[in-house]
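Of the protein chains in this complex, one is absent; all others appear in place.
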């Protein structure tokens, strides 16, 4: 135990996103895993045994010996844990995350349960760091706060859109090629997807449309006014392990050429880069010059330095065609699209003073007065 | 040899599309394969041995014993062959197809070589049967004529667009998920596509845009005036064997709802259905009601009766989203997208009198006076 | 309803094997589907709606309108049904199949529940038609009888072994490449198998060893004496849709060469071929001469005539290497390896008089006195 680090919990630690959280947090410079929770089936067993680790290699040593707990809010708080990373299924996330917030924790959640709550920001720190301010109202009402992740696909759309925002976004037509890991470890039968494409992912198109305009909207008076453009989304599953590829056709207010759009993507940086947060990639967008990239197999792990692998969205084939600007974008759906962005958001929250760097056993977030 | 049948040749008969031609023609009620051509490597060997048949089952008996010939135009004509189906690679198709036309043959080609010639129709008989009239001018100038197939992907786009044409098409944004058979038997290394998506198919997006507006254009004065709407295309290869899936976002002049669009697709019929051509599917569009269809593995062989398997384009998930009408469409890329449409076009040409049903050895198309 | 046909039921009709049963029986010359059963979730709904048909095309018309029933034994018998084809999961098959047998039905089962019962034959009619005699004892004790299918993989092993039996089998080393459909529709998560191999299939190796020596054993005194050779099995799952491929290394008593072994396979015929049963393939083994066959994608549907598609096991690369005879064999796991063999067994039972061709409503099998 390193007392200079902030104690964190990972909720739902055995699923795919839970394992990503553990992987990203195992050797984190600011955070230290103090609790791992999972369903009753796994509780009481060491994580190294119960995880069924699937990320390659072995369970990180710092996590292997942790005994999985059922993870009641009070008990986490008593252990000095001030941050909970949630990879819970939506069904149980609603109540548990709210309970943790009431107990004074900062919850960084990958579940969709609270995403559309008016006072919960969907944070992609390079795109809308300012929305973190919404947490303040939550702290006042609840003691703690919830920060949501976007849907995995949304993050791959928002980062290029943010880079192009100065040109004025009018219409977004987005079509996805989504990896099987987006459905979780057991969510998709092999029979359905082998050598196939499934042109349907439940609610994904709605989420993509709604979340994008919320994230790129304006925060005012404790709420978000959605951005005023239309997102037309079509989502399909393909037989790829990791990485959601998106095809974009954009109508912009300024008739920008491909070269200018490319430069805007290359030059794009956000608050996390400015603050040099540990999990921030040097550049949030990586622009490939080849005419057949990005490709999931080759580009999904883009992002430097090592700690930010999978945190850069790769864009390519930026081109002008008639009144549209077209491009492809690739996002690592369980890193940038899930666990990675939650960790980055938590880093931002710490830097912005929303979480005390060293909480005494009896401090809660209300007292840290961000 | 059945003298009541029209003798035909298949050029480039050993490739994937060539094999599809052989499969569709092997037992055709009007046509009889009288010659098969292939590259020098295969010439002189029986088709049954040299084909390297990959369509499942065995080479059709009627084709297996045919000795592959180099296929010079004059020799085909002398054998009484009046129709050539071309699955030649674009590079050699340009000259050979022109030569065959000069020799008085009707060439139904899957190559892109002559597609954009002003007097060559790109024929999808359900969409633009009237364009066959362009063949008349060719016959006068050359003795024979060339009818081109569209690109495989284009056929999957044109049929739904034709059904929706009455609502007024303004803008088409189309994104593709294309099967590996679209690249031919040896065109795509396994290393590149295994568990991957490649967001690039050479010239495909241009072809899709240009061909669509030519096919849906107006034939006037021996040329085609392209249809006046914009096609914005993004094409990618996925790890699927057969079947190109398309995601469409359409702006229409009339703000049509999903139910009305669905009915228009279901009711859509063309000239081939009216004429009951042998290879015409009962309905060119099949509308699936499920929320996760069409899927390549389940729907690629749509089309009744048996002879028309793979000739129906399946559409699904027709939905209204903001100012766009969205849907997915699936086309069998080597049947409806290639060999099947060529055969259907040849049937139309025969019924319309462009090819004599029983050519004497010295008749050519000029004398059949369509 | 065709009164000259034998009424049959399919139990567990919505799963993959259940759908195969329906497909094979939909247009059967002797049998007619009179009842379809499934889990409570589907009961009461028409099969066409509840099946979630995945075999391509549409649900056969003759089955689509049948309302799925819960399928109690008594009610089936009262409907005049004398044969039940079971695609039930092993867990429920044990009791239900026994109950049906007590009610006087002939049960042809794809479940493993009763396979190792001493008086239940595992029937592969080309290999051990004589074992059907075991049914006689069951009829006396229970009124009806159960005939089991082998495990899907076993059938691909037994047929080549039977052809080579005259050379004396000493040792069988068999290694499998099994398709995902072997795990059922939802049995295998895509995440586990995509671009992967899983070297483990629960109990498969044991089943393969035990069932093979039972099937090729001698029937004597109402029981089977297992064949006296060793089967060493290693089983793995690969990312293929249909078709289990097996690699065999055989020690034979006679040191037979590849050519002789090939001839033995080509010449092999069984009782079903002799009796010209409807679902019997012309030849149970198809020997490919190419050096890279059999392949699942190209050969899985081997078998003529049309009704016997998927019923022939394809073997290839027969070669002598040191003291072993080697070959590869491919079996369609849900046709020859499951539903198809059950149907063939039922045909054999009918021809052998174990099932009355036209049962009056009050006849049961005991009275048919086979």
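We call the chains A, B and C, going by the order they appear; numbering starts again at 1 in every chain.
To be clear about the criterion, a residue touches a chain if its C-beta (ideal position, glycine included) is under 8 Å from a C-beta of that chain, and two chains touch if they have at least 3 such contacts.
Fair warning: this is a prediction, and the values are worked out from it, not measured in the lab.
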Displayed chains contacting the withheld chain: A, B, C
Contact residue for the chain not shown (choose from C:293, C:307 or C:352): C:293
Residue among C:27, C:78, C:140 or C:230 that touches the chain left out of view: C:230
Of C:112, C:212, C:239 or C:279, the residue in touch with the unshown chain: C:239
Given B:84, B:188 or B:265, the one touching the chain that is not displayed: B:188
Option from C:15, C:104, C:316 or C:337 whose C-beta touches the chain left out: C:316
Chain C residues touching the omitted chain (full complex): 173, 175, 177, 194-200, 205, 209, 230, 232-234, 236, 238-241, 245, 247, 249, 291-298, 316-317, 321-324, 326, 328
Residues of chain B in contact with the chain not shown: 16, 54, 180-181, 183-195, 239-241
Positions on chain A where the hidden chain makes contact: 54, 56-57, 194-195, 241, 297-298, 301-302
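Everything below uses one rule, namely that only the chains that are shown with their structure count from here on.
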Of all other chains, the one whose Cα centre sits farthest from chain C: A
Geometric centre distance via CA averages, chain B-chain A, whole Å: 45
Between chain C and chain A, distance of the C-alpha-averaged centres to the nearest whole Å: 49
Multi-partner residues of chain A (each touching 2 or more other chains): 194-195, 239-241
